[in-house]
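Here is the structure we will look at.
What you see is the complex with one protein chain gone and the rest in place.
Just so it is clear, A, B and C label the chains in written order, and each chain counts residues from 1 on its own.
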Amino acid sequence: MILAVTAIALLVAMALTLVRALLGPSIFDRILAVNTFGTKIVLFLGVYGFLTNRPDFLDIALVYALINFISTLAVLRFFESGQLVMPKDKESR
Amino acid sequence: MSTFIDLYNYWIFIFLMMVGFYIVISQGNLVKKIIGLNIFQTAVFLLYISMGKVKGGTAPIIMAGDVSYSNPLPHVLILTAIVVGVATTALAMALIIRIRKAYGTIEEQDIHEQDASL
Amino acid sequence: MWDILVSYCSDALLITGSFLSLTFAIGLLRFPDFYTRMHAAGVSDTLCAGLIVLGLVLQAGISLVTLKLLFILLFLWFTSPTASFALARAAHRAGYRVSEQEEVASSNS
Partner (left out) sequence: MINIILLGFLAVVAIAVAMMRDLFAIVMLFGIYSLLTAGIFVSLDAVDVAFTEAAVGAGISTILILSTLALTSREEKQPTHSFLLPLLVVLVTGATLVYGTLDMPAFSDPEAPVHQHVAPHYLNQAEQETGVPNIVTAVLASYRSYDTMGEVTVIFTAGIAVLLLLSAFRHHEDEASNLNDLSHHPVLRYIARLMIPFILLFALYVQFHGDYGPGGGFQAGVIFAAGFILYGLVVGIDKTRQMFSESKLHWLMASGLLLYIGVGIVSLLLGGEFLNYNVFAADPLKGQHWGIFLVELGVGITVTATMISVFLAFSEVRRSE
C-alpha cells in the first residue's frame, strides 16, 4: 500500500520533471531535468521491484544511476568551452 | 470498449511508430531523421515485448514455487536487436559526419541542391 | 514487536521521501531561475533518494538486495552532487548569473 503510494508520488514527480524538460527554457534546465528524471526512475525501479515482489532486479536501477551520470558528463563536456552554446541560451533564463 | 482495453498498448506503439515515421519522411535534417528512425525502432521493440507478456506472469528467471513466466523468446530477439540498433546508429552517425565533411551541410535539401548543380 | 517497529519506520521513511520528492518536483517546475531550480533538483536527488532507499532497505532485511540498495544509494550520493556541481559550473561559465532581484533581496536581508 505504502509502496504503491510512493510509486505514484514518484510518477507524478516524473511528470512534473518532464514538463520542465519540455519547457526548457535554457538548455541547462533541460539537462538538469533529464538528470533528475534519471534519479526518479532509479528510485521508481527500486520501489517497483518491491511492489511486484521481485526485488532482485536492482541491477537495472544501478545501471541507470551509472549511465545517467556518464551521459550528464558527456553533455557537459560540450558546454565547458561554450562550443555549443547559442546566444539564445544566454538571453533566456 | 473491451477492444480498447485489449489492444490499447498496440495502438500506442503504432502511434509512436507513426511519429517516428513522420519525422523520417518530413524532416530534412539527417540527425533528426536518425532519431526518428530510432523512435520507430523502439516502437517495434515495445510491440514485440508486449506480445510476450502474460497476465500474472513474472520475469522469465526460474524461481522456486509455482509461478507463470512471460514468454522469453521476444526478449532474446529484442535484446540483440537493441545492441545491433546502436551499432547501426553509430554507423549512420559516421556517415553523417562524412556527408558533412563532403558537403558542408547535413540538410537534405542543401545536399540535393549541390548534387543538382554539379 | 521489533518487526512492527521496523515496518512503521520504513513506511514513515517512504512517505516522507515521496512527499518531499513531490514538493521538490513542484519546486523544479515553479522556481524562477536556473539556479533555484537546480537547488530544488539537487536536494531532491540526494535527500529523497536517501529516504526512499533507506525505507526499502528496512523492508528488505539483510540480504544481497540490501547490499545492492546500499550501493545504489552510495552511487547516487556520489554522482548527483558531482553532476549538479559540474552543471552549475558549466552554466556559470556560459554566462548565467543569479537574477538581479535575487541579489537585491539577499543584500537587503
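Convention: a residue touches a chain if its C-beta (ideal position, glycine included) is under 8 Å from a C-beta of that chain, and two chains touch if they have at least 3 such contacts.
All of these numbers come straight from a predicted model, not from anything done at the bench.
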Quiz prompt | In the full complex, displayed partners of the excluded chain | solution = A, B, C
Quiz prompt | Touching residues (missing chain, whole complex) on chain A | solution = 7, 11, 14-15, 18, 21-22, 24, 27, 30-31, 34, 37-38, 41, 44-45, 48, 56-57, 59-60, 62-64, 66-71, 73-78, 80-81, 83-84, 86
Quiz item: Footprint of the hidden chain on chain B, which residues?
Solution: 3, 5-12, 14-23, 25-29, 31-32, 34-36, 38-39, 42, 45-46, 49-63, 68-76, 78-91, 93-98, 100-101, 104, 106-107, 109
Quiz item: Of the residues in chain C, which ones touch the absent chain?
Solution: 75, 78-79, 82, 85-86, 89
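Basically, only the chains that are shown with their structure count from here on.
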Self-check item: Graph class of chain-chain contacts, one of line, ring, star, complete, other
Solution: line
Quiz prompt | Centre-of-Cα separation between chain B and chain A, whole angstrom | solution = 21
Quiz item: So what's the Cα centroid distance for chain A and chain C, whole Å?
Solution: 12
Self-check item: Sequence positions of chain B contacting 2 or more other chains
Solution: none
Self-check item: In chain A, residues with contacts to at least two other chains
Solution: none
Quiz item: Which residues of chain A touch chain C in the complex?
Solution: 2-3, 5-6, 8-10, 12-14, 16-17, 19-20, 26, 28-29, 31-33, 35-36, 39-40, 42-43, 46-47, 50, 55-56, 58-59, 61-62, 65-66, 68-69, 72-73, 76, 79-80, 82, 85, 89-90, 93
Quiz prompt | Footprint of chain A on chain B - complex, ascending | solution = 58-59
Quiz item: Mind pulling up the chain C residues that touch chain A in the complex?
Solution: 10-11, 14-15, 17-19, 21-22, 24-26, 28-29, 32-34, 37-38, 41, 44-45, 48-49, 52-53, 55-56, 59-60, 64-65, 68-69, 71-72, 75-76, 79-80, 82-84, 86-87, 90-91, 93-96, 99
